[in-house]
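Note that one protein chain of the assembly has been removed; the remaining protein chains are unaltered in position.
Let's turn to subunit A:
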Amino acid sequence: MASVEFKSITKRYDALDVLNDVDISISDGEFVVFVGPSGCGKSTLLRMLAGLEPITAGSISISSEVVNALPPRDRDIAMVFQNYALYPHMSVGHNIGFPLRMVGTPKPEIERRVSEAAEMLGLTPYLARLPRELSGGQRQRVAMGRAVVREPSVFLFDEPLSNLDASLRVRMRGEIKRLHQRLGTTMIYVTHDQIEAMTLADRIVVLRGGKVEQIGTPLELYNSPASPFVAQFIGSPAMNIFEGTMDDECFVRITETRIALGTRPSGISSGAPLLVGIRPHDVALGDPGRGTLSGELQLVEEMGNARLLTIQVGGTSVQIETQHQIALLPGATVHLTMPPEKLHIFPK
């Protein structure tokens, strides 16, 4: 087990800046998820930690030891690849035992540890098969087995579930979480799926364009996103964002409506433009009146336990989620109330 520290990490391919001054510090036994849109540098960061990618500037430490110059074999990390990267010519048993054979572990011990790992992952009946004779989910387990068998001090996962269908993804997600609870080893997990990030992580690192946007527990990110980007990235359906201007005292003006804020946000002067966010389930349908926004109902989507309404307010398309039955038809005018304490204010 080990802590991991990224210090001012920069990565450049020729002229392309992929990562810029990234600082992340991960403590022993933590489950940290790197999340962000495609191309933001998640895999690059992970591969630099693994030793597969040279570091342009900055330093990476594992257990307080700088590993910049260490080859992957000396970093005591195991990695699960997106496409599993199983050895196609080796049986499942040989795949799982490979990392042990490479360092000359005695044969009886390899056999014992491989069968333990296979037992844990439900692979025992498949040990003699070749990877191509397995289903996607089984291959995924073999890749996990190959990592688990080593008892490394850090596990790295690069979108390990993205090739699986939805239900299998949910199941494997649970298994990875259980694995972490059982082993207690530091795990770093890359995904662009915010639900995976929310459910798995002790802490989430949101990356955007090669920079860290925010680091925090899932609830911190959900309740107090540091930027509109994080606000819209975390949570589903995504948070609504309105453009507005700061009014005098404690009001914000959106289109023609003055909306009350609970407290005056600090550092924003009167007349300044800002962004106001609110989650779809925090918006309520109400009666016309002061402080309500009116808009035109465009779409009603039934989700069984709730309804998702799409409403056009001025130039903004707003989604709201409501538990109530809706008798309105598209085209109807509706009025939205937004509780002040549910509003997220971002300077623009």
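Convention: a residue touches a chain if its C-beta (ideal position, glycine included) is under 8 Å from a C-beta of that chain, and two chains touch if they have at least 3 such contacts; residues count from 1.
The rule is short, and it goes like this: contacts and distances are computed from a predicted model.
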Worksheet, complete the sentence: Per UniProt, and picking from "FAD-dependent pyridine nucleotide-disulfide oxidoreductase", "Light-independent protochlorophyllide reductase subunit N", "Multiple sugar transport system permease protein" or "Anti-sigma F factor antagonist", the hidden chain is "Multiple sugar transport system permease protein"
Item to complete: Among A:R146, A:R173 or A:H344, choose the residue that contacts the chain missing from this document, as touch is defined above.
Response: A:R146
Fill in: Of A:I9, A:C40, A:I55 or A:A78, the one touching the omitted chain in the full complex
A:A78
Discussion item. In the complete complex, the non-displayed chain touches which residues of subunit A?
Written reply: 50-52, 71-73, 77-79, 81, 83, 85-91, 98-99, 102-103, 128, 130, 146, 150
